[in-house]
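A single protein chain has been omitted; all remaining protein chains appear in their positions.
Take a look at chain A:
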Amino acid sequence: MPGKSMNWRSGALLLPGLAFLAILFAWPVARLVATSFSDSAGAFIHYQRVFLDPIYVRVIGRTLLLSTQVAVLCLLLGYPLAYQLNRSGPLGKAVILLCVLIPFWTNLLVRSYGWIVLLNPQGIINGLLREIGLIDGAIPLVHNTTGVLIGMTQIMLPYMVLPLAAVMSRLDPTLPSAARSLGASPLAAFVRVYLPLTMPGVLAGLLLVFMLSLGFFVVPALLGGPRDILLAQLIEFNINSTLNWPFAAALSTVLLVATITLYWIGDRFFDLGRLWGTR
């Protein structure tokens, strides 16, 4: 009895949602992908441009490099923070969690604007540096790659800290002390015991941050310079400024395939699904 009636019921519950996402998501995205192949001059003509024209190769290279830098920066800042979160008392935990979750709940535009306020030539950071006498004029911290790196790292950091903290909290806390009692130095105990045990969290965090950074649009557009644009900005430019839909569609397809592949890897091997709580 449960088998048949349950299938019928779950089908009835899923159908409206499936139809909704099919019409408003899957079909439009499929149409966009199809557009990229629809040129009378050849199905792959736009992909040749994406992968052979040095201008566009440079944009892809820059996007990959920046996403890698953001992921590594997030790891360098996020690992100690997750470690501190895990060893803190209830109050410390609450404060750190609040600081990690505030960005989660703050509008992206507000945060980007906040960085412009802080980092611009008249901003507080340059003002402080002038005050101490370290600089005379102003160092350009925003509307260039530095600004994008700072802004993106702040926005992606929670995605690194949360999987790391989840792995660390599941670890047996006596293992590093066991290594110490067997004669390992603190460094050796960390490098040979603690770090390998937290590797699943490290890899999940790196993958997640890298994946999300690849297609990021808002922060690079607001904090970046006009000369070093990234993949998502190139897509927007080709749609809104040059109206070159097929080329924008080809760029979107490249980004789409990269993102879904990375997510699939994460879901399959690093348990990203558990992070969302869907499993």
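The rule we apply is simple: a residue touches a chain if its C-beta (ideal position, glycine included) is under 8 Å from a C-beta of that chain, and two chains touch if they have at least 3 such contacts; residues count from 1.
Convention: contacts and distances are computed from a predicted model.
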item	value
Per UniProt, the name of the complex member that is left out, chosen from "ABC transporter permease subunit", "2Fe-2S iron-sulfur cluster-binding protein", "Lactoylglutathione lyase" or "Dehydrogenase"	"ABC transporter permease subunit"
Where the unshown chain meets chain A, residue by residue	6-7, 9-14, 16-17, 20-21, 24-29, 31-32, 77, 80-81, 83-85, 95-96, 99-100, 102-103, 105-118, 120, 122-124, 127, 151, 154, 157, 186, 211, 214-218, 222, 232, 235-236, 239, 245, 248-249, 252, 255-256, 259-260, 263-264, 267, 273, 276-279
